[in-house]
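Heads up, one of the protein chains got dropped from this complex, but the rest are sitting where they should.
Labels run A and B following the written order; every chain starts at residue 1.
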Amino acid sequence: MQWLDGFIQGILLGGLYAQYALGMALMFGVMRIVNISHGDLMILLALIGVSLVASLHVGPFVLVLLLVPIAAAIGYVLQRAVLNRVVSQDPLPSIIATFGLSIALQNAMQQIWSADTRSIPGGGIEQASWQIGPIFIGVLPVIVLVVATVLTGGLDALLRYTRFGRALRASAADVEAAALTGINPKAVYAWATAISVGILGFAALFQGLRSTVAPSDGPAQLIYAFEAVIIGGMGSIWGAFLGSMVLGVSQAIGFRINPGFGILAGHLVFLCVLIVRPQGIFGRS
Amino acid sequence: MSEALLSTHGLKAFYGDFQALFGIDFEICPGEVVALIGANGAGKSTFLKSVMGALKVAPDSVRLQGKPCGGLQPHQMVSQGVAIVPEGRRLFAGMSVEDNLRVAIDHKAGGSDTWTLDRVYRLFPILKEKRRDPVQSLSGGQQQMVSIGRALLNEPKVLLCDEISLGLAPKVINEIYEAIPSISAAGTAIVLVEQDVGLAKKASDRLYCMLEGKVTLTGKSAEVPREDISAAYFGASHAVA
Partner (left out) sequence: MTGFESTVRAQVRSQTKSGIAAMIIGIALLVALVAMPWWASQGTIRSVVELCCYIAIAQMWNLLAGYGGLVSVGQQAFSGVAAYAMFALAQNLGINPFFAVPLCLIAPVLLAVPTYGLLHRLDGPYFAIGTWVVAEVMRLLTSNFSYVNAGAGMSLRVMTQYSAHERAIGVSILCALMLLITVGGTYWLLRSRYGLALTAMRDNPVSAASQGVNVSRLRFLLFIAGAAGTGLAGAIYFMAQLRITPEAAYGPQWATVAIFIVMIGGLGSIEGVLVGSIIYFFADRWFGEYGATYLIVLGILTLIVALFARQGIWGLMSKVVDAPWFPTRRVLVSGESR
């Protein structure tokens, strides 16, 4: 029974990871770049959330309405000011630029919010749970999973059926040809990053509600997002979602084997996927 | 001759330190089909890239209906009414035929509704049949049709075609070239970059011959003698018309 419990908790944890991984899969799929400050941005948003709650006394629902537009705006400006200058075949400039940004962000957050761990108060929702037989299922984790599913489905539909989605897919396939067909790639990239970071607005709220955030937590979240994307299959939106579930379950089961083994189990599953199926579980070879 | 729709004036282009175009003067009027011929490396594709804004050029050196537009970005040129069928087709792999075409409709130049999906499907009926298929599953000729259809759906005043016969079977080439009169009949000016001189001569009203980044010959396609073309093409006598 504890394995079933581990599995369920892992799926629920995967819902949170999916919200980190979606944006990374989107940005890599469109621009072939990885934003190393992805996790730090999530932490930044969560800390902004902490401060907003403290000063405005808003609940989680209002907070998410504030955080997501802030997140999207940060993403848009980040792309326009920084990343549009480093999108190229050469991976080095984008890695270095976002690595530098990551260091600066972590330390700036430590200056502003101190190194303490904090969390966002949820007004009781974070403790609520349903009991099914011997298993407790938290209300909040279920909400997180539902939101992650809706976000994944919404992003997939956006890519498939909208003008913007077509422009995105066209730019991903051949950016020069896209420009010659009338698409402004830099604008498309800016909106893609706005969406990618915008989703982190949800992730930040849920991370802050579910557990704690500290300025130095970003890199770990970046690695989880990365592992989920690779496990699932590169570049595909649902692949990232399912990869997050696999990662969540691996960590939850690992944690039940030995509390010190949880994170490591996730890493090991990631490495095993690289050995056995480098294109990802759901990726096309 | 009526007023030029698109013209270049002493157009120069560079790849880094290497100069590829040495002052090209070119013009095309509404409804006209103009061929641009020349050997490999003569600068034909570079010329199209410069006009489209994919290479940096002086603002005054490219004009659309008299207005300077050199140095605009490619997507801005499209919105001004210049579209291109790029060399090698350059379709959006992984997307369906119809989605490829829709991208162009999404970003068409304003002020004209000459081309619709239906009209493109009438021009190339096979595309209607294959509209849900991913483009990479199409044959080379069919892909070329998608690429032409995509450019048309940008609603261009001027359509630039970069080597649309390259790598296709003669029968397919004919099929594609048969579409050209009905495109220019709608008032669209067409620039045909071609290596096949006979094909270019037959399909165009006027032609320019390029060699080593310069125009070496220009004239009415029906009137230019074969010998002059081969001299201009191979640079035997560097005769500048």
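Heads up, the rule we're going with is that a contact is a pair of C-beta atoms (placed from the backbone, for glycine too) under 8 Å apart; a residue touches a chain by one contact, two chains touch by 3 or more.
A quick note: this is a predicted structure, and the numbers were derived from the prediction, not measured.
Enquirer: Mind giving the shown chains that are in contact with the missing chain?
Expert: By the stated touch criterion, the chain not on view contacts A.
Enquirer: In the full complex, which of A:93, A:138 or A:165 touches the chain missing from this view?
Expert: Checking each option in A:93, A:138 or A:165, the one touching the absent chain turns out to be A:93.
Enquirer: Check each of A:4, A:54 or A:103 against the chain that is not shown and name the one that touches it.
Expert: Spelled out, the listed residue whose C-beta touches the missing chain is A:103.
Enquirer: Tell me which residue among A:65, A:128 or A:271 touches the hidden chain in the full complex.
Expert: Once the missing chain is taken into account, the touching residue is A:271.
Enquirer: Counting contacts across the full complex, list the positions on subunit A that touch the omitted chain.
Expert: 28, 32-34, 36, 82, 85-86, 90-97, 99-108, 110-111, 219, 222-223, 226-227, 230, 234, 260-261, 263-264, 267-268, 270-271, 274-275, 278
Here is the rule we use: only the chains that are shown with their structure count from here on.
Enquirer: Touching subunit B in the complex: which residues of subunit A?
Expert: 163, 166-167, 169-170, 173-174, 176-185
Enquirer: Mind pulling up the subunit B residues that touch subunit A in the complex?
Expert: 52, 54, 73-75, 78-79, 83-84, 86, 90-95, 99-100, 102-104, 106-109, 150-151, 154
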